[in-house]
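Reviewing the structure listed below.
So, subunit A:
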Amino acid sequence: MKQFTTFLKKEFAHVLRDRKTLLILFGMPIMQILIFGFALTNEVKNSKIIVVDYAKDMASQNIITKIEASRYFEIEKAMMSAKEIEASFQQGIIKMAVVFPPDFNKDLLHQSTAQIQVIADASDPNTANTLTNYVSSIVQDYQRDLDKTSLLPYRIEPQTRMLYNPQLKGVHNFVPGVIALVLMLVCVMMTAVSIVREKEMGTMEILLVSPFKPIMVMVSKAIPYLILSLINVTTILLLSVFVLRVPVNGSIFLLFAESTLFIITCLTLGIFISVKTNSQQVAMLISLMGMLLPTILFSGFMFPIENMPKALQIFSNVVPAKWFYIIVRDIMIKGVGLSEIWKETLVLIGITLFLMAVSLKNFKIRLE
Partner candidate 1 sequence: MKDTVIKTDKLTKRFGDFIAANEISFEVYRGEIFGFLGANGAGKTTAMRMLCGLSAPSSGKAIIAGFDVYKQTEMIKRNIGYMSQKFSLYDDLTVLENIHFFGGIYGLTDKQLEMKSKALIERLGLQQEAKKLVASLPLGWKQKLSFSVAVLHDPKIVFLDEPTGGVDPVTRRQFWDLIYDAADRGVTVFVTTHYMDEAEYCHRISIMVDGRIEALDTPKGLKQAFQVQSMDEVFYTLARGAKRGD
Partner candidate 2 sequence: MDAVVVQDLIKIYGKDDVRAVDNVSFSVKPGELFGLIGPDGAGKTSIFRMLTTLLLPDGGSATVDGYDIVKDYKYIRNTVGYMPGRFSLYQDLTIEENLTFFATVFGTSIEENYHLIKDIYVQIERFKDRRAGKLSGGMKQKLALCCALIHKPTVLFLDEPTTGVDPVSRKEFWEMLKRLKQEGITIVVSTPYMDEATMCDRIALIQSGKILSIERPEVIVNAYADQLYAVKADHMYSLLKALNRFDHTINSYAYGEYAHASFRGPATEHEVVEFLTSQGLANIEMHRIAPTIEDCFIKLLKNS
C-alpha cells in the first residue's frame, strides 16, 4: 500500500508540475465548448421574425404587442401565404415565423384552447431554439394573465415546427460530443504519453530493475487523469447549462457514473497504446489519428452513422465514443435512466475489461 501511495504521489507531481500541459488540459474543454457553442450560434439579436396574423382579433393583437415589446428581435408584421413564408425562409431573410390562424380568439373563448404556429429555421439549431423558447414563454405569460381573469383554464398551444433540421442536431447534441472528445483527448493521449515518457527518459529501466508491480504503475498513472477528467466533465456541464442553456434532463449522478466508466475506458486505451509503443511521438500520433479521428467520425455526433456504408456502420461499434455518446445524449436530452441504456453501458464495460487484460498481458517486463 505504501508503495502504491508513493507511486500515486509521484504521478500527481508529474501532472501538477507540468504547468503548461495542465493549462491546456483545463483550458481545452472550455475552448471547445465556446468554439462549438459560438460556431453554432448566430447573433440571436439580429434575427428577423415575421408575424402573420390571420386572426386580427384581441387575443392575437395582445400577444403580438407583447412580442414586440421586447424590442430584442427585429419584428415585422406581414400577411403572407404559407408559400411566401417558406420562400422567405429559403432566402434566409427570416429566422422565425409566428402564424395566428383565423378565429384564434374564438377558439380560445369557446374551446378554451387555441393554437399558434411557430416555425423556425433550425439549420441554426441554437438560434431556432432560443427564438421558439422566447415566443413560447410570451404565450405562456399571456395565458397566465388570462387565467387570472377567468374561472376556466385556457390553453394556448404553440405548434413549433423546426424547418430543415427537425431533430435540432447541434447545440443539444454537440455537448455530449464534446464531452466524449475531451475525455478521449485527455485520457488516451496523456496516459499514452506518460508511460512512454518513462521509457524514453530511461526511468522505466530503473523501475524494471526493482520489485514494482506493472499494475501499480498503470493504476497510479491513471488516477490523476481520472480526477482531472471528472473536473473537465463538470466544467463542460456547468458551461453547457449556464452559458449555452442546454439542460441536463436526466440524473446527474448517472451521468457522472457513466462518464467515470468512459474515462476508465479511455485510460486503459491510453495505457494499451503506451505499452505497445516506444516513443512519445508515436504514442501521440496513434492517439490522435487512431483514436481521436474515429471518435469524431464514428461517434455519430458530427456525422449520422445511419447514413454511412454498412461496413463503416459495423466498424463504428468498436469505437467506445459511439456508445458513450449515445449514453450521454440519452441522459442529458431524453432524460432516461439506466434501464434504457444498460446495453450501451455493458458494451463499454466489455471494451474496458478487454483492453485492461490485453494491456496487462502486453506490459513488457524487459527492455525491447
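Picked so that all candidates are chains of the complex that A comes from, given by their letters.
Keep in mind that, in the parts below, a contact is a pair of C-beta atoms (placed from the backbone, for glycine too) under 8 Å apart; a residue touches a chain by one contact, two chains touch by 3 or more; residues count from 1.
Since this is a predicted model, take the numbers as computed values, not measurements.
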Touching partner of subunit A in this complex, picked from 1 or 2: 2
Residue ranges of subunit A in contact with candidate 2 within the complex: 2-3, 6-7, 9-10, 13-14, 17-18, 201-203, 205-212, 365-368
